[in-house]
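Take a look at this one; I'll ask things after.
Here the complex is missing one protein chain, while the rest keep their positions.
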Amino acid sequence: MSDVTVAAELKTEPKLVTNQLPAAEIMGESPLHHADLESVAKHGPQEGGVHFHERKLMGLLTLRCMPSAEQQEVIKSLLGVALPMQPLTSVTADDSPIGKVSVRWVSPDEWLIIMVGEKAFELETSFFEKLMGHYSLVNISGGTTIFNVSGRHVVDMLKKSTPVDLHASEFPVGKVVSTVFAKSGAMICRVAEDQFELVVRRSFADYLWLWIQDASREYGLVVHH
Amino acid sequence: MTQDLSKQSNRLQEGGRIDRAKPLTFTYNGKQYKGFEGDTLASALLANGVDIVGRSFKYSRPRGIVAAGAEEPNAIMQIGSTEATQIPNVRATQQSLYAGLVASSTNGWPNVDMDLMGLVGKVGGKMMPPGFYYKTFMYPKSMWETYESYIRKAAGLGRAPKENDPDIYDKMNQHCDLLIVGAGPAGLAAALSAARAGARVIIADEQSEFGGSLLSSKETLNGKPAAEWVAEVVQELSGCADVLMLPNSQVNGYHDHNFLTIQQHCTDQFADRAPNGQIAQRLHRVRAKWVILATGAHERPLVYGNNDIPGCMVANAVSTYINRYGVVPGKDLVLMTSNDNAYRAALDWHDAGRRVVAIVDSRKNPKGTFVEAARERGISILVGSGVIEAHGNKRVTGVSIAPLNEAGDAVVGPIVKMAADTVATSGGWSPVIHLSCHTGARPVWNDDILGFTPGKTYQKQLTAGAINGAFSTAAALSEGFSAASDALSHLGLAKPERVLPEAEQIQESKAMALFHLPHTKPTSKAPKQFVDYQNDVTAAGIELACREGFESIEHVKRYTAMGFGTDQGKLGNINGMAIAAKILKQTIPQTGTTIFRPNYTPVTFGAIAGRDCGELFDPKRYTAMHAWHVERGAKFEDVGQWKRAWYYPKGNETMQEALNRECLATRESVGILDASTLGKIDIQGKDAREFLGRVYTNAWAKLPVGKCRYGLMCGEDGMVFDDGVTSCLAENHFLMTTTTGGAARVLSWLEIYHQTEWPELEVYFTSVTDHWSTMTISGPNSRKLLEKLTDYDVSKDNMAFMDWKSMTVAGVPARVFRISFTGELSFEINVQANYGMHVWKALFEQGEEFNLTPYGTETMHILRAEKGFIIAGQDTDGSVHPFDLGMSWAVSMQKPFSFIGKRGMQREDCVRENRKQLVGLKTIDPNVVLPEGAQGVFDPKAPIPMPMVGHVTSSYWSANLNRSVAMGFVKGGLDKMGQKVFYPLADGRVIEAEICSPVFLDPKGERQHV
Amino acid sequence: MQHYSGFGLLKHSFSHHENWQRVWRNPTPKKKYDVIIVGGGGHGLATAYYLAKEFGITNVAVIEKGFLGGGNTARNTTIVRSNYLWDEAAHLYEHAMKLWEGLSQDLNYNVMFSQRGCLNLGHTLQDMRDIQRRVNANRLNGIDGEVLDTQQVKEIVPVLDCSDRARYPVLGASWQPRAGVARHDAVAWGFARGADAHGVDLIQQTEVEDLIIEDGTVVGVRTARYGEIRADRVGCVVAGNSSVLAKMAGFELPLESHPLQALVSEPIKPILDTVVMSNQVHGYASQSDKGDLVIGAGIDSYNGYGQRGSYSTIEHTIQAIVEMFPVFSRVRMNRQWGGIVDTCPDACPIISETPVKNLFFNCGWGTGGFKATPGSGHVFAASLAKGEMHPLAKPFSMFRFHNGALVDEHGAAGVAH
């Protein structure tokens, strides 16, 4: 058994890249569409220790790669920011070729790239055209959504939900972990002192939304739209 | 201050940590009593002079409160003011008193004070030595269940509620540098030191207030009452952001790698139902870098005749009730001790203004600070003597005292009887080593302190204070500080300054090893001398067990049930071991060691379950079209965690009517299935094709771009575990589908082989199950329907069977796969899931003219069964290979790489004759549907056990064929076409069926090729 | 052997129970035995008992490193049932069931075998298919069994939540009326007492440190306490430690030793009369004659000889129990513990000859050991006595893992479509 090696020969791989979004007039339904967060936000409590917001219909791409120096350079030019090679770190750039982008380390050969939904195909295309060698880039926008949770009790709520240590000394802003969340999973990124983003799978979104409501109950949950 | 303390006959006018300004009314056994805020239920009962709190399990003897904490064996109560809020088996010594508390004793009939079972216990008790039930109730054989029903009548302490629990319990995951268990002097000293050094600290204590032993003694620290120092420390700790203080919280389990569980009582200390939706209890799941056990010690009572009569108590409990609760639990005290420490009980009793009849000390020449203090007060001390028996029935009325020999194991002089209503005893202290045992550390006996101390541990664990035998406050403080210093240096944190309060200097003379007091009669004939109160284990019982050959302490415990109560032998285990050691003529360490398992004290099931119950028990996974299915009135089937539409009844349709309608509509026009739950894996890389060839049984080398292929996946044993269609999206790009239930397993399967066996293959796998919504339109009109929604040419010529194409459907970019699980012309439309509902609804808008009919998993099953298609998991069970399934066409033995499963399916047993093979089954009576799971036989007249030849895996009523269809395994079935199989059923029917091809409909496959 | 009876108890009560005989001797081992059984748990003791009683071989020693019945015999959830799917397993467990039914009388020791029935719940359509399949197979194999619907289940266990509220509602169950529970310690002690009475030497606190093998044939064992003890045949019945003994003999077994945890509640008034098991929800429970709810947790997935498992396993089990029995939410868990179960890839035991002549292994019972105790002991005794495997044991040869003739009791792995 040997470790995974990178292909020596660099060329564009024959893969299928297609735009998956319809014209703008067709409205997408996010995984929490049925929960009608808009009216919850309007009619629900406006004060509380935990705030919740679904960053819906974002563009999310999974990049799998063991990037060579050359590939890293290309990726940097496409993303406008270097891939975070340190485990459990993330980077963001506001002025990348595809606008605001966040790149999160998932594993030594995996990153999650988050941008606005409309830009995903553009980035996929530029990768396909520019990045040589072995890699895979997969659009998972439809299968994923992002919960933004914040507030003075957000850490308490998260402590009920995940076994990772969220203390600021262990989990600073910018850190990202994939972990257990209740009986499902989530990728958790601390985006500010008291603000986290949870990347969750579509089919589990309703369960996790129920869970978060339940875990936030004693602190008061404010939903934003 | 004078309060109306009427009826609280044992309450002192002052003193204690109770708030006499806050009287509380509570109910015990139907009668109302008063206590104060700060009381436990036990202290309030004692204040009111309640003697009997229960009846013993086996002999039904009256029992009173013995202790003041977690070690209490007798005061086990039923609590709850309503049916739904009943709590069984609450230890009264650990339950805070609150207004309106309703408690009752858990056994005794008709009640604990006048218990008729007690008579039975007295008469029958003689016939109930340990293990008596192994020796009787055997004859006649048929009578055991009758005997047992009587035994069961006596079972149990409290009762479960009959209604569901209205409370909620939750959990929190905690991480810390240092978890300190116990907030007595050692724990507080440790916490203070660690907090000052900036460590992340959790300190938990089972009591409602921090302070431990300091709360129940009259000791001073820095010349002031110790409680003042406690208050200062608590104040300082509560100002530290990284210190979590958990009173009312039992650390109940110490698991591997410093994982501990803490049960925090949030509201159940104040109410039997959490007010206003609050959390009743919270379970903290703690991962600690270091742990300091500062769990203290429990005082051991002595074992003597009738030592269970109410009024017999542990010495320290007497002090605790006086000093902490302002309750003197009696009038006339006899203290029996083998050590100095217990003298404090007599001093406290005396200082509370009640009479100390005598201190009976087994030692010849006690001297020390407390002994002198007793002498100063003029308390009579009988040295070299022992209380050998208590007298009384429902309360102690007196004691027999006798001079003892040097070893304390024989009576050597005349008996003196004295009147008293309370006997406090002390045989020394047993360190609370329970938690240290949980991770497998074996305790070691320490002769100096006459107790077990924690053994070698593999955990990052330190111990401080009485758990190590450092019983004095000064020593505990010092050990607490030292343990914290050690932990901090391990953690790389700065060592704190040593700032400890000045404790009193107390001289104590050496304690004597005394556990079991002799009697003038041999143990077997003496009045019962209880070791384990809750399970009625006596010294005579232990001796009998040893005599019968149960010599290992584990045998003794199991034979007598010692230590198996809800107190887990906190009071009795060491005494029991000492008694066994003596009769076996061994030392205590030779006899064995004492082992404790989680929990330290019992933990509410609800708290362990946390929020993972009811609606949140397990995730419900939904597809993007779920809301539509709900609106359409679908019934759902649980498939793994998914909620899948099962069928869509209309009006008053029965299930079968709905299925018939769905099946016919699909074959006659067009039906639609939400197939989004199928697992989907995006596979990219130049070696993707090679990889597929290794994990599937068939060939993938030549699958062209734009084509789909069905594949079987086997384990290394050659047995089928999943199947699905994989499509070639581009030369180096594939989309694999898996079964709904197998998705996660297949992805792991691919990853483990890639990461550990074939890392040289350039390929990546990414799950896209949730990314695509999948809707299958199936039936002769499916093309016409699709044409209405797309401009793309979906004609047979442009899009052949097993082709896939990119196109726009209802305005949404889609990948459409012309594959079929029904045998009909079918298109599987995949769109980005955020647009699944849009396309689904558009299909229905356009599908009206074709009577587009939604169908669920059941109709899908029927339609595929008509075609003889298998479902992995239903038609396979991990014991069948592709050849057993008659699917040799899906295996390519010629591939260069020995694919997974190839070698396994060629083992001797896999290629033998007469294996069970999957075949079609046609019932002779077409109207009879074989039950799935029916077992076939060739000879229905054979005697039981009948040789079985295989079971029915799939069986349905086919509305399309107007007859039943079935598949099942039959031994050698593929060679037995046309032969009969018989299915004897539980209801006596025998169904006859003929072996046939599993393809019941359209054997040439013409319908899907149009 | 002193005969036990109610009359005996009465008689002995007049002499303050001072004259009860020892239940077994504490002998010093001889130099040589016909058969040595390594392992003094229920299976080993049963083997010795039947060797002596049924097959007349009394020159037998049972060598136990700790105390009799101190391993998995002392650590299980005491369930006895025989409703296994495959013929080979069903016949073996039913053989045990029949022995259970007369065991107290045979041993003159009340093992408190209580046939209060066992329900295996079904929560999914595939569960119900599997239940039908198993019950039909059981019936044709002469084993009692019925398929019950939700209402029938509710009638048998009123405290079970059979409503639609449940995450996985109860769709039905299989029901084996003859199944039940027995008093686990008593089983070991009863067999030990019976074996001792027939002359078997029970050697406790004696660890086997090596197997003595000469020319590919086992000739005895080496112990720390007594040195070499020779024997014509050696049977190893050491459950979780089987791989350790196999290593001494120079071969591997298809086994993994895992922690299996169990727990009891505090005693409560009788509320659950039968054994209730659920695979889908992952929990099983019964109530003892003392009132404890006896609850089995799952196997921890890692190998472990520490008699401890992970807390998450306990949590999942309690979640399942509270989900099935919401009224137990306020009952409290008293104690948990762990055993070491030796699991086989096909969830069936190994009762087998080995690559070493005259060395036999009886192991791999996984979670199914207790219920098989008398049957396992009986067929192993027969095999040891004749030097040839008993017909019921033959399908359970370790060599089935070479030729592929597994008896896969895992059954249907799960729903998938």
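Note that the chains are named A, B and C in the order they appear, and that numbering of residues resets to 1 at the start of each chain.
Going forward, contacts are C-beta pairs under 8 Å (C-beta built on N, C-alpha and C of every residue); 3 or more make two chains touch, one makes a residue touch a chain.
Going forward, contacts and distances are computed from a predicted model.
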| item | value |
| --- | --- |
| Name per UniProt, for the chain absent here [options: "NADH-quinone oxidoreductase subunit K 2", "Sarcosine oxidase subunit delta", "Heme exporter protein C" or "Autoinducer 2 import system permease protein LsrD"] | "Sarcosine oxidase subunit delta" |
| Contacts of the hidden chain among displayed chains | A, B, C |
| Selected residue (touches chain absent from view) among C:304, C:349 or C:395 | C:304 |
| Residue of B:276, B:505 or B:756 in touch with the missing chain, whole complex considered | B:756 |
| Candidate in contact with the missing chain, chosen from A:35, A:83, A:116 or A:180 | A:180 |
| Positions on chain A contacted by the hidden chain, ascending | 1-3, 87-88, 106-108, 110, 163-164, 177-180, 185 |
| Chain B, residues in touch with the chain not shown (by the definition above) | 173, 255-259, 287, 440, 458, 716-717, 748, 751-752, 755-757, 759, 898, 902-904, 907-908 |
| Interface with the undisplayed chain - residues on chain C | 241, 243-244, 247, 252-257, 301-306, 308, 310-312, 342, 345, 401-404 |
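Operating definition for what follows: only the chains that are shown with their structure count from here on.
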| item | value |
| --- | --- |
| Distance from chain C to chain B - Cα centre to Cα centre, in angstrom | 22 |
| Residues of chain B touching at least two other chains | 285, 612, 615, 618, 620 |
| Chain B contact footprint on chain A (complex, rising order) | 1-5, 7, 13-16, 18-23, 26-31, 33-34, 57, 62, 64, 109, 134-136, 138-144, 156, 159-160, 162-165, 167, 169-170, 182-184, 201-204, 206-208, 210-211, 214-215, 217-218 |
| Chain B residues touching chain A - in the complex, by the definition given at the top | 170-175, 200, 242, 277-279, 285, 287, 611-612, 615-616, 618-624, 626-627, 642, 677, 682, 684-686, 729-733, 755-757, 759-760, 762, 764, 766-773, 806, 808, 811-813, 815, 831-838 |
| Touch list for chain B against partner chain C, complex | 85-89, 126-127, 129, 132-139, 141, 144-145, 148, 151-153, 155-165, 167, 253, 255-256, 259, 261, 285, 438-440, 524-525, 540, 544, 547-552, 554-555, 558-559, 564, 566, 568, 597-599, 602-606, 608-610, 612-615, 617-618, 620, 637-640, 717-718, 721-722, 739-742, 857, 860-861, 871-874, 876-879, 904, 907-910, 931-935, 937, 944-946, 948, 951, 953, 984-986 |
